[in-house]
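Shown here is a partial selection of chains from the complex, left in place.
Naming follows writing order (A and B), and every chain is counted from residue 1.
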Amino acid sequence: MEMTLQQIADLVGGTLDSAAPQTAVTGVSSLDEATAEQVSFLANARYTNKVATSDAAAVLVQRDYTGKGALIRCDDPYRAYRDIMVEFFGFREHPFTGVSDSATVDPTATLAPDVAVGPYATICAGATLGAGCVIYPGVFVGPETTLGAGCVIYPNTTLYDGTIAGDRVTVHAGCSIGHDGFGYATHANDAGEVFHNKIPQAGWVVLEDDVEIGACCTIDRATMGPTTIGRGTKFSNLIAIGHGTKLGKHCLLVAQTGLAGSVHVGDYCVFGGQAGIVGHISIGDGVRVAAQSGVTNTLPPGAEVLGTPAMPRSEARRVMVSMTRVPEMRGEIKRLTKQLAKLTQRLEALEAETE
Amino acid sequence: MEMTLQQIADLVGGTLDSAAPQTAVTGVSSLDEATAEQVSFLANARYTNKVATSDAAAVLVQRDYTGKGALIRCDDPYRAYRDIMVEFFGFREHPFTGVSDSATVDPTATLAPDVAVGPYATICAGATLGAGCVIYPGVFVGPETTLGAGCVIYPNTTLYDGTIAGDRVTVHAGCSIGHDGFGYATHANDAGEVFHNKIPQAGWVVLEDDVEIGACCTIDRATMGPTTIGRGTKFSNLIAIGHGTKLGKHCLLVAQTGLAGSVHVGDYCVFGGQAGIVGHISIGDGVRVAAQSGVTNTLPPGAEVLGTPAMPRSEARRVMVSMTRVPEMRGEIKRLTKQLAKLTQRLEALEAETE
């Protein structure tokens, strides 16, 4: 597929500046990697100096961009980048339609007429699949689990009993949604041995509209009521969510993040990779937690934190820099101590002299 | 389902205090979340002040509790909470019985008469399923793998060849138990290229009685002999256990914890979320490792550690607090250095004067 720069500009509502309208391109890539057959985009001011050296046929920039080059000016270059990607590549077409003869569908399940269910999927009693759902091979849809319209569940993912997904929910391969939360009461059995006795996990998981869950994520069902992932929230991979936790709308969770149980998270929060959040705290709207941080306390809206235990980002950076100076600080303290001792001796000598 | 407060008290061996015996409730919840149709419980002294403000119909407290309110006095409020949860909700009823026509069972496998094997499960040659085992769809039970009585293996979990599970072992969805340990010998091949050459992993995994493994956990088989998870030990999700590691009885491992290979862990240890343990060390009975800690050395029984590298908890807290003071300490050292220099000058002036 090819598009001219003029077609690209029209697609993104942009205007050409010093770029040849009839030049044909075959895609879009980063400033570093774009070839002369591709367009690129400047979405982060940090990379401004790469515009001049990019091989791209043209670069998408904001309307008020002051640099030179073959440009396409538009309102939001990253949005334009995405629109061009959609135009060129679209989204995955699923490899099967209809309900496979090799799937197992309980007669009490309710399937919209146009669903696709791959081989070796199991749809249990009382489950519901909304219009256009795609269930890949090996997926387990537990009893009474309900999916809205347009959900896609990739291979070998397990949706335990009672899970509720809204519309357009995507879950990638190998996830477990709605297994039992980690709840035990510890006390001796009749023989006197102290056991961890399982507490029934009577809750469920809710994935609201437009949630996307990456591969091999685990979301616990709550002890009672829902564990909730709010509308439009997106997970990367290998993320663990504890029982009863409620995530707001439009959050982003990078890979290997873990939230313990009973955490309340607001909307538009971002969690960096491998971040960890203790249980029973609240995290306000728009909070940003840096990668590998350990959050141990409730955070107000808009907080940006870093480190273990997590601190405001600017303080954490100051601490991290100063930490590297501690070895030399120890030396300085020793030197000061010695100098002070000498000075004290000299002063004493002088005092003795002047007595 | 409903129970009166009197029935609740009878169930947990408790006595009513200022609570109406005939009041009916429909469940049990935390002090914060309980409604007037539920009972609640005080299991952690930290929440004592929430008893007064809870909407619960009555609160389960210890027998010697001195506060006021609608109370049910009992020996162990958390145990009582669990008993009530069991009474109200019980445990999951599995959605199928018998051996599915869509499962594959090798003729040399031994299945107790009452097992349930779901569709698309594979039971390999020489495998054994004890009485009452439930094997969900998509589970792989490898050659010579043996499960005791009452085991439940949730969907899409893989038990490699030779795995041994005791009685009442539960493994949640998406786990891999008994894949090869991470063992290679690094040396040049005949062409002179240095390769990591796989070392046969000839061991296996043992899950003792009453072990419960969360979703998407990975437990390596040992190079020789067993990797062992001791009786009653419970795993949350996304936990990695290295080859040859031996965990004792009744440990608790929170999500995303990782133990490297050849670690020996005692009984009743607790590992917080995302904790990491290096290989070839010993961890005594009753050790508690805080979340995100990195344990690099053998720990004596009862140790409570925190931080990376892990230190005794009290020391680690002191270090963590003092770390935040390092930036101001740097300032103080600079100021002291200057003051000392000035003082030295003044002393020298005085010395010169008095000579």
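A few comments on the model shown:
Note that in this section a contact is a pair of C-beta atoms (placed from the backbone, for glycine too) under 8 Å apart; a residue touches a chain by one contact, two chains touch by 3 or more.
Computed from a predicted model, the values in this text were never measured in an experiment.
All protein chains share one sequence; of the complete assembly in this entry, 2 are displayed, while the total copy number is 3.
Simple rule for what comes next: only the chains that are shown with their structure count from here on.
By the touch criterion stated above, chain A contacts chain B in their complex at residues 102, 104, 120, 122, 124-125, 138, 140, 142-143, 156-158, 160-161, 174-176, 179-180, 182, 184-187, 194-200, 202, 216-218, 220, 223-225, 238, 240, 242, 256, 258, 260, 274, 276, 278, 294, 308-309, 311, 315, 318-319, 322-323, 325-326, 329, 332-333, 336, 339-340, 343, 346-347, 350, 353-354. Chain B makes touch with chain A in their complex at residues 27, 29, 33, 76, 78-79, 81-82, 85-86, 88-92, 95, 100, 102, 118-120, 136-138, 154-156, 172-174, 210, 212, 214-216, 232, 234, 236-238, 250, 252, 254-256, 268, 273-274, 291-292, 308, 320, 323-324, 326-327, 329-330, 333, 336-337, 340, 343-344, 347, 350-351, 354.
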